[in-house]
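Excluded from the complex is one protein chain; the other protein chains are retained at their positions.
Going by the order they are written in, the chains are A, B and C; count residues from 1 in each one.
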Amino acid sequence: MISIICYLIVSTIMLCAGIYGFFTRHNLLAMLISVELMLNATDINFAVFNRLLYPNGQEGYFFALFSIAISAAETAIAIAIMINIYRNIRSIQVDKINKMKW
Amino acid sequence: MNLLSIFVLIPLLMMLGLWISRNLAQVRTVMVVGASALLISAITLTVCYLQARSAGATEEMLFRADIIWYAPLNIAYSVGVDGISVAMLLLSGIIVFTGTFASWRLKPLTKEYFLWFTLLSAGVFGFFISIDMFTMYLFYEVALIPMYLLIGVWGSGRKEYAAMKLTLMLMGASAILLCGILGIYFCSGATSMNILNIAHAHNIAVSQQLIWFPMTFVGFGVLGALFPFHTWSPDGHASAPTAVSMLHAGVLMKLGGYGCFRIAMFLMPQAANQLGWIFLILTTISVVYGALSACVQTDLKYINAYSSVSHCGLVLFAILMINQTATTGAILQMLSHGLMTALFFALIGMIYGRTHTRDTRELSGLMRIMPFLGVGYVIAGLANLGLPGFSGFIAEMTIFVGSFQHFDTFHRTITIIACTSIVITAVYILRLVGKILYGVCTNEHHLKLTDATWDERVAVIVLIVCVAGLGMAPLWISNMISNSVVPIVSNLTLMH
Amino acid sequence: MDYSQFLYMKEELSLIAVILIIFVVDLFLKPGKRQEAGQARFAIVLPIFLMTIHTLINIIPGTGNVQAFGGMYQYAPMQTIVKAVLNIGTIIVLLMSSQWLKRKDVSINRGEYSVLLLSTLLGMYFMISAGHFLMFFIGLETASIPMAALAAFDKYRYESAEAGAKYILTAMFSSALLLFGLSLIYGTCGTLYFDDLSHHINGSMLQIAAFVLFFAGMGFKLSLVPFHLWTADVYEGSPTPVTGYLSVVSKGSAAFVLMTILIKVFVPLIADWQEVLFWIIIVSITLANIFAVRQKNIKRLMAFSSISQAGYIMLAVITGSAIGMTSLVFYILVYTVANLAIFAIITVIEQNSGKVSINDYAGLYKTNPKLSFIMTLALFSLGGIPPFAGFFSKFFIFMAAFKAGFELLVFIAVVNTIISLYYYLLIVKAMYITPSDEPIPTFKSDCSTRVGLTICLVGIIGLGIASIVYQTIYQYGFGL
Partner (left out) sequence: MEITIFIILLPLLSFVFLGLAGKWLSHRAAGLFGTAVLGVVTILSYYTAYTYFTAPRLADGTFATLVPYNFQWLPLFLGAMKFNLGVLLDPISVMMLIVISTVSLMVHIYSFGYMHGERGFQRYYAFLSLFTMSMLGLVVATNIFQMYLFWELVGVSSYLLIGFYFTKAPAVAASKKAFIVTRFADLGFLIGILIYGFYVGTFDFVGPNTSAAVGGAKMIPLALGLMFIGGAGKSAMFPLHIWLPDAMEGPTPVSALIHAATMVVAGVYLVARMFPLFIAFAPNVLHIVAYVAAFTAFYAAAVAIAQTDIKRVLAFSTISQIGFMLVALGVCTSVEPEAGGLGYMAAMFHLFTHAMFKACLFLCAGCIIEQVHSNEMEMMGGMRKYMPITHIAFLFSCLAISGIPPFSGFFSKDEILSACFAFNPIMGWIMTAIAAMTAFYMFRLYYGIFWGKENIEHHTAHKPHEAPATMTIPLIILSVITFFFGWTVSFGHFISPNGKSFDSHLETSVAITSVVIAVLSILIARTMYRNEKQVLADSLQKRFKGLWTAAHHRFYIDEVYQFVTHRIIFGCVSRPIAWFDRHVVDGFFNFLAWSTNALSYQIRGFQSGEIQQYTYVFLIGTLLLILLLIL
């Protein structure tokens, strides 16, 4: 039996990796992937908690499912917007999209 | 319908009338009718009040009306007047009336100007009739904000800067005041914001008073040109159009003193006694410092603005003396200063409208050119320096005699210091009069200028008559005020 | 399963119906004729008309608290009020977008606009009525995701796309953190039902972390400092009606939800969340104000203004009391009419002259007196000047916070109103005082904008003086 801590370490590492990636990538798509990583980390959490701590209910599983669906929707919109950006400035480098500031 | 609500209703109707009026003649008609109605109402109220009192009405406030407004928050539209408010309403009526005439020929955007002007007066009247702290605060702020546009749009000189500074400083003060009011309300544990109710039925713990009293006092005090928060006044007055200066220095600055007395002192007597000395020092500084600053100014309006700082300082000074005589003097001083300074600003505005300069170094010998305005100016000046026969004298004397009756040597000493202001006042007033009115006119452009027009004469004469009338027959108004001062002052002295 | 439970959701259901009708009708409108006046009018009036009906049939609050679907859906009469407020905001937004929607490049997507807008509203409805974090989360995302599409709605304007990108990425980041927080709550409590949670929350380290992550997610929606940085850019880039919507409806719903959840779920952590809010309020109000004072673009200025307004709203939340909740809802209502009036005016001016800089507003009073007059009143209302409604709402919020013992906070907030007044007055100054060589020319705004502005004007003047509104809200308020 793998301890719950291990799962949590994995999920936390995923979260942190996601955050790190989000901060350091220069491409919008890469950032999107990073944020997906973060979302997946939570999904793992939900599943693990449900499975190991509260096996009687199904809340965690459902939550994870919904979360996956929602992140998919988000991604769809995000990509649509990125396409729009690309149409406008022919680039999806994140350091280019800082026209509005201060 | 309560008699007092008329004072709010008339300005509202005036604003409606202005909104629908189509040309200048209609605007003027609305303003004259409205301002006269306000003045007549104020006089009627005074008469009714005196009759009611002489018929034996003993309540603290007459013509009471309470309409629950926000029941969950214990906020009510409560009105009522005592002698002090009646006097203030009368003052406001006079100033609004004369202010209307003083801005008779104002251009451009006359309609909008009067719209804001009327809103300002609505605030002023509302403030003086209210006895609920919330309503009072509401009207207080209503009276403040139109100043921004009135100065900014119709002013002169550094109007944008002055308007912004004035608005922000006064609003800053009212922000502090808001805290003070909330503090009073919650610390008293009262179930209504009614001042009388709080004063009579509730006590605020002294430790709490020591926090909220300075806030409330400073909050109102800024409007009363309390040192060192007075700097909005010179710039603001200098840039404001004539009638606005009149209304602002004449009435609005009185809101400060009135509020200090009616809310800060009345509701927090112990703190007023304990912390009074700090503010006494500040107000004494105001009195002397304002007068000294006025001596070296070269702009007519700056001189008068600093003079207002000095005179309004005297109001707060006297209030803090906590005795019947001094406080009555303070209220008289509010009246008197209101009338005098309005007269002054009206005349300055009229002179400025002709010469297009307010720099004393460029003006001279105006007496020969515009004798009516010149004489008016001399009278205003003499009234300002406290000549017997004008209102300034009775007010200042009542204040000085009253303040000097204080049992504490400290209070008597600073009374003497404050007394010196009357000499300094004489210095700058006489220098000014000598410089701009007397002598020979050196500017040839000024030689062709004309004397006052009929509308200006109306404004000036009404004000002079009031100043002189108050100065010669002070008995009735003094009695009216002092009878109303008694309950408040006794509340203050009992607590000592 | 008891299908009558669906009746408790009549508000959501009728909104779904509205969305569907618009969606279907839009399908049958011929794309080639979008520019024609008749069709345009119909397409614009239809959502407004339907929303009005929807609002009217749902305006009467229910009699008591109800739970449906095993506690997933919770109804309280207050929610009806809040939803009505949001409806009003949405209607005004729809009214003010009409002129924009007549523009050639946008008119093609008119239907989508309404549907997306109302979808976000639906999401907020669910958020408000949620009794479970899953429901809440779905509502939150339903409210967020279409919003990104709306922000990027001006397809041919790069700024719009940039706004959309910034919004969606920040939204995803924040929802990932929020979700992580929720997972921790689930992990420590074993349930996500609001009613059960309050018994399980005991203030352990993980729960505190979870709470903060949750709060950060809400802080993003509310654009509280330090979660606010997207706000200015998104507000500036988005189409102006969307900005208005974002600043008012989205923010209002989030504030109410935050307050309900703090009251219902995080009661045991009250000391903690009050402390958090305490600092957040101070920072939000002050920092936003400081940023606002030097803005040149009016939309950006309003963005910072809305951040500081969010800080004021939090003053009501921090009380956790019934009176605080009443003040909150009242504040949102007042804020809605005032802020939307401003955005409506920004919209018409932008549509008619393409100008959004404050300097361009110079001399507006000379050319468009009525617009500038309403603008002035709205700004005064936002600044908390009586007799406009904003004064009352601010005062009540301060009262509530003061009553709850946050004197210092009230003091700081109140002092900050001076700064906010300063930048509101800058706009007034531009319109009335600053002379201009080429002012915005005189134009006549279209009918629906004028209707919208009239509603706002009535609200700005009437809401404070007519205490009935506040008292009605007060009847349904609830607290700890």
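The rule is simple: contacts are C-beta pairs under 8 Å (C-beta built on N, C-alpha and C of every residue); 3 or more make two chains touch, one makes a residue touch a chain.
Only a predicted model underlies this, so the values are computations on that prediction, with no experimental measurement involved.
> Report, in label order, the displayed chains that the undisplayed chain touches.
Taken over the complete structure, the missing chain's partners among displayed chains are A, B, C.
> Touching the left-out chain: which of C:E112, C:D195 or C:D272?
Only one of C:E112, C:D195 or C:D272 touches the chain omitted from view, namely C:D272.
> Return the single residue from B:A201, B:I278, B:I416 or B:L447 that touches the missing chain.
B:I416
> Looking at B:L12, B:L50 or B:L168, which residue reaches the missing chain?
Missing-chain contact among the listed residues: B:L168.
> Among C:Y8, C:W100, C:W230 or C:F398, which one is in touch with the chain left out?
Touches the omitted chain: C:W230.
> Thinking of the whole complex, not just what is shown, which of C:W100, C:Y113, C:F291 or C:Y476 touches the missing chain?
C:F291
> What residue numbers in chain C mark contact with the hidden partner chain?
So the residues of chain C touching the missing chain come out as 165-166, 169-170, 173-174, 177, 205, 208-209, 211-213, 215-216, 219-220, 225-227, 229-230, 232-233, 272, 275-276, 279-280, 287, 290-291, 293-294, 419, 422.
> Write the list of chain B residues that the hidden chain touches.
Considering the whole complex, chain B reaches the absent chain at 165, 168-169, 227-228, 230-231, 234-235, 289, 292-293, 295-297, 324-325, 328, 365, 367-368, 382, 385-389, 393-394, 397-398, 400-402, 404-405, 412, 415-416, 419-420, 422-423, 426-427, 430-431, 434, 437-440, 474-475, 478-479, 482.
> For chain A, which residues touch the unseen chain?
19, 22-24, 31, 94-95, 97-102
The rule is short, and it goes like this: only the chains that are shown with their structure count from here on.
> If every chain is a node and every touching pair an edge, decide which shape results: line, ring, star, complete or other.
line
> By mean C-alpha coordinates, which chain is most distant from chain A?
With centres defined by C-alpha atoms, farthest from chain A sits B.
> Name the most central chain, where centre means the mean of Cα atoms.
C
> In whole angstrom, what separates the CA-based centres of chain A and chain C?
Computed value for the inter-centroid distance: 26 Å.
> Please compute the C-alpha centroid of chain A, do the same for chain B, then give the distance between them in whole Å.
Each chain's C-alpha centroid was found; their separation is 64 Å.
> Which whole number of Å gives the spacing of the CA centres of chain B and chain C?
Using C-alpha averages as centres, the distance is 42 Å.
> Enumerate the residues of chain B that touch no fewer than two other chains.
Within chain B, no residue contacts more than one other chain.
> Chain A: which residues touch two or more other chains?
Residue numbers touching two or more other chains: none in chain A.
> Give the list of chain C residues in touch with chain B in this complex.
Going through chain C, the ones touching chain B are 323, 326, 376, 380, 385-387, 391, 395-396, 398-399, 402-403, 407, 410-411, 414-415, 417-418, 421-422, 425, 428-429, 432-434, 467, 470-471, 474.
> Could you pull out which chain C residues touch chain A in their complex?
That would be residues 133-134, 137-138, 141, 144-146, 148-149, 152, 155-156, 158-159, 161-166, 168-169, 171-173, 175-177, 179-180, 182-184, 186-187, 190-192, 232-233, 236-237, 300 of chain C.
> Show me the residue ranges of chain B that touch chain C in the complex, using the header's touch definition.
Residue positions touching the partner: 69-73, 75, 134, 137-139, 141-142, 145, 148-149, 152-153, 159-160, 163-164, 167-168, 171-172, 175-176, 178-179, 182-183, 186.
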